[in-house]
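Note that this complex is displayed minus one protein chain, with the remaining chains in position.
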Amino acid sequence: MSEAARKIDYDAIWGEEEDLSVLTFNLNGETFAIEATVVQEILDLLPETHVPGSKPFVSSVINFRGKVIPLADIRLAFGMDATETTIDSRIVVIELDLDDEATLIGIRTDKVNEVTTLPRLASEPPPSVGMRWRADYISCLVKRGGEFIIVPNLHAIFSSQRDRTGTATAPN
Amino acid sequence: MSAKILTVDDSASIRLTTRVTLSNAGYAVTEAVDGLDGLNKLKAGEYDLVVTDLNMPNMDGLTMIRELRKLPAHTGVPVIFLTTESDGEIKAQAKAAGATGWLTKPFDPESLVKIAKKVLGK
């Protein structure tokens, strides 16, 4: 992704707003935040059904209120290792527009922290170099206390997962 | 030996349902397609029970049972009407002609078996 494109993503998430309401959670010791508006529900761990032949990133499905939704581990998108579940593990259900269709996705988290407000002033676009992770998977980093909170670009993550499968619309 | 039942109906699907229902309950079932056919079969053989429709071509069920009761050998055979009619007058006529029971279509196959069992006493 080009610098310009990342700038667009950065603007897309902040828009005209000065504050962003988010839900924060932990993954492998890092703090992540996703926009509160896309969060549908926070669930305790549920029985999972493994989908043979699927990518490890979305290797199972769960029953969310009578709907069968994929359970994603975004750790794997960031090249982190999958970890054992603990008593604090939760599933965050989000709703994302993929190809103009609202899609529910469950995301594994190690621990859900809080709904909070991130100020735009403390945020910055991801640096294009010097990062462990794919820069286009990150919308922005927000500095708080001594740490950076990562706001992942969920569209990029889930769209690219689909692109890789070859099912996304191919240009004619 | 299992009891012999004659089913008289001009509707093939009703005959089939009746036959399957009663033969599954262990009865030997013979079919007749109208009153005339029914009467001929009744004259030719011994039956323990007749299950008949009312409205049929060639000879209706009521005429068939009246003709049947005229034959000395067959005055006692029980007759159950299986019909869409539930008109009181016709029922009274049927009872007068010697009908034993009445089941209204559409019927529950289980009810048919129960009536047959009751009438046949087994």
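Going by the order they are written in, the chains are A and B; count residues from 1 in each one.
By our rule, a contact is a pair of C-beta atoms (placed from the backbone, for glycine too) under 8 Å apart; a residue touches a chain by one contact, two chains touch by 3 or more.
Here, contacts and distances are computed from a predicted model.
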| item | value |
| --- | --- |
| Options "Lactate utilization protein", "Peptide/nickel transport system permease protein", "Chemotaxis protein CheA" or "Glutathione import ATP-binding protein GsiA": UniProt name of the undisplayed chain | "Chemotaxis protein CheA" |
| Displayed partners of the chain not shown (whole complex) | A, B |
| Residues of chain B in contact with the chain not shown | 10-14, 16-17, 20, 23, 53, 55-57, 83-84, 86, 88-89, 91-92, 95, 99-108, 111-118 |
| Footprint left on chain A by the chain that the document does not show | 47, 49-55, 58, 61-63, 66-70, 72, 98-99, 101, 103-105, 158, 161-162, 165-167, 170, 172 |
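Following the convention adopted for this analysis, only the chains that are shown with their structure count from here on.
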| item | value |
| --- | --- |
| For chain A paired with chain B, centre-to-centre distance based on mean C-alpha positions, whole Å | 74 |
